[in-house]
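Here is the structure we will look at, set down as structure tokens.
Just one protein chain is left out here, and the rest sit where they should.
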Amino acid sequence: MTPDLIYGAAGLAVFGIGLWGAIALQDRMRRLLGLKLCSVGAGFVLIVGAWREPPAAPDPMPHALVITGIVVMLSATAAALALIRRLHDLEDADDRP
Amino acid sequence: MTGPDWLTLSIILPLFGAVAAFILPRAAAGLGLTTVAATTLCVLMMADQVAALGAVTVPLGGWGAPLGIELRADGLSVAMLALTGMVGLLVSVSAIDAFAGDRTARQRQYFWPLWLLLLSGLNGVYLGTDLFNLYVMIEIIALAAVGLTVLGGTREALRAGLDYVYASILGALLFLLGVGLIYLQLGRLDFAGVIAAPPSAAMTAALAVMFVGLALKTALFPLHVWLPAAHANAAAPASALLSGLVVKGALYIVLRLAGYMPALTEDILTLIGLMGAGAVIWGGIQALRAERLKLLVAWSTVAQIGLIFVALARAGERGLSDSWKAAALLILAHGIAKAAMFLAAGRIKDEIGHDRIRDLDRSPIRPTLAQVTFALAAISLIGLPPSLGFIGKWQLMEGAMMAGYWHWVAITMIGTLFSVAYFSRVLAGFLRFDRVRGGPLAEHHGWSGADAAPLILASAAVLLGLAAGPIIAFIDLGAGGAMP
Partner (left out) sequence: MSDALLLFDLLLALAVVAIAAAALLVRDAFAMIVLFVVFGLLSALAWVRLAAPDVALAEAAIGTGLTGALLLKTLHHLRARGMAGWQPGAVAQRPVPRAVAWLNAGLALAVMAGLGVAILGSPLRVTGLEIAVAEAMPLSGVENPVTAVLLNFRAYDTLMEVVVLLSAVIVVWQIERGAGPAPAPSLGPVWQGFARLTLPAAALVGVYVLWAGAEAPGGAFQGGAMLAAIGLMMLLTGLYRPHPDHRGLARLLFVLGTVAFAATALLVAGGGRASFEYPPSYAKTLILLIEALVTISIAVTLTALFHGREPVALKGDLRHDP
């Protein structure tokens, strides 16, 4: 057993948990968190793909891709959270007489 | 490569336009329209290059794949770029009118940067040859599209927008997971590497995950649930862009990847076809039941996307060597006609004051040009000759009949009957005058410049069928290197 197998399996498991959260949960913030877990899970897969048995150096390409993915996910999260806040305000205003 | 780099320009020009429109909100409309026109000009120059050379490749940074990223334009890419440019230009013209006035000042201010970012993202997808780069591009498209969906700021639009965000991000992340799995197998992400990959269970799994993600983004049944509300509740120009162009981005990637799938067995194709058939039938039923005009048009998008997948799936044992052309034609036809139809539906709603289908025949106001536009777009979407939609359906059915796949012919017929039925609900409302209430007919109401752009689009959808031969020949250009 090597670290890449262990973390590869963990990454797929995290993606699966996130997938379940994104499609099965109702709470808006929680569904978004599920999506964030998916992105970390996909990050694990790419980083495992970059890992080489020491002392060989890892492949830098997937590392760069994951950094890009992290920033992209933050952008999407920020947009979704803004929608959640605005929608909450509108629904809140409607609930009041 | 010879001559200027039109490929990079067609992606970066809209970017500069978006920046300029964002910094100078007061001049946004003028800057936006100019940028879209200039970008379309780039695409025309690129079409010229592709017609002469077959396919054009630009190694960005001079590195070349797989270390760097390459842009590649062939017939199919340019056809999609041209669709985007043409529809985009005409929607832009009508957006200037739709967002005129003080009441929509803030919508106008944000429409242009978002639409130009969307244009940049779409052009990037059509020219991209790197899987990870496609992921970044579909995220730009997703963010801009969500911004356009909620432009109106109503509660319904925001709810639909949030569902769209979830579907869109999840689709992109499934795609990203597939990208990761492919890197695990191949150690590279350029198309050339994927084509050369030997078939394996792992490759099939990776491509399947990517396909599910893309199906979610393009709203293939049964992953379509987010689409009708999102497209129906957006402002008219935004709906036209969303239904006409945005869903085509993911659809195009499916079309490209389908050609590359090493182990695309007939079983998988049949499954894709069945999902398409489900969309045709379910979308048809829902369009028949819809009470609002824009919702009907949105459901018809679900059905039409299903038909495009049926077109792809009818290939059967012979592979996709021919069926992708039928799918491509249907994509082009739907893009033009649906944009025209959403713009027309928006005009009708503006003029009459509502878009309840059952009350259309009671209205004393008849926005004639918008109604004609709607009818012309319906002709292409139903698939009556000589429209582009007809040619696409003909290609689909001819191939299916030659291969002996009568079930796909039957599905296409059923879809056609459905579309006749649901569009008739609307057209009948336009033509009946005996139930008019509230004063004399104001038949000429709505003969304004705002009707010109959708009318040109709808006419193009019908008349381009006459130029089908050259179009089919063009999308085939340079396909040798990309489509097996």
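Labels for the chains are A and B, by order of writing; each one numbers its residues from 1.
Rule of thumb we're sticking to: a residue touches a chain if its C-beta (ideal position, glycine included) is under 8 Å from a C-beta of that chain, and two chains touch if they have at least 3 such contacts.
As the structure is a prediction and not an experimental result, all values here were calculated from the model.
Trainee: The chain left out touches which of the shown chains?
Mentor: A, B
Trainee: One chain is left out of this view; which of B:Val146, B:Val310 or B:Ala345 touches it in the full complex?
Mentor: B:Val146
Trainee: Tell me where the left-out chain touches chain B, residue by residue.
Mentor: For chain B, the residues touching the absent chain are 1, 5, 8-9, 12, 15-16, 18-19, 22-23, 58-63, 66-69, 103-104, 106-107, 110, 113-114, 117, 120, 124, 130, 132-133, 136-137, 139-140, 143-144, 146-147, 150-153, 158-159, 177, 181, 183-188, 200-202, 204-205, 209.
Trainee: Which parts of chain A face the unshown chain closely enough to count as touching?
Mentor: 1-10, 12-21, 23-30, 33-34, 36-37, 39-40, 43-44, 47-52, 54, 57-68, 70-79, 81-86, 88-89, 91-93, 95-96
Here is the rule we go by: only the chains that are shown with their structure count from here on.
Trainee: On a C-alpha centroid basis, what's the spacing between chain A and chain B, in Å?
Mentor: 28
Trainee: Which residues of chain B touch chain A once you look at their complex with the stated criterion?
Mentor: 132, 135-136, 139, 142-143, 146-147, 150, 155, 158-159, 161-162, 165-166, 169-170, 172-174, 176-177, 179-181, 183-184, 187
Trainee: How about chain A: which of its residues touch chain B in the complex?
Mentor: Residue list for chain A touching chain B: 15, 19, 22-23, 28, 31-32, 35, 38-39, 41-42, 45-46, 48-49, 59, 61-62, 65, 68-69, 72-73, 75-76, 79-80, 83-84, 86-87, 90-91, 94.
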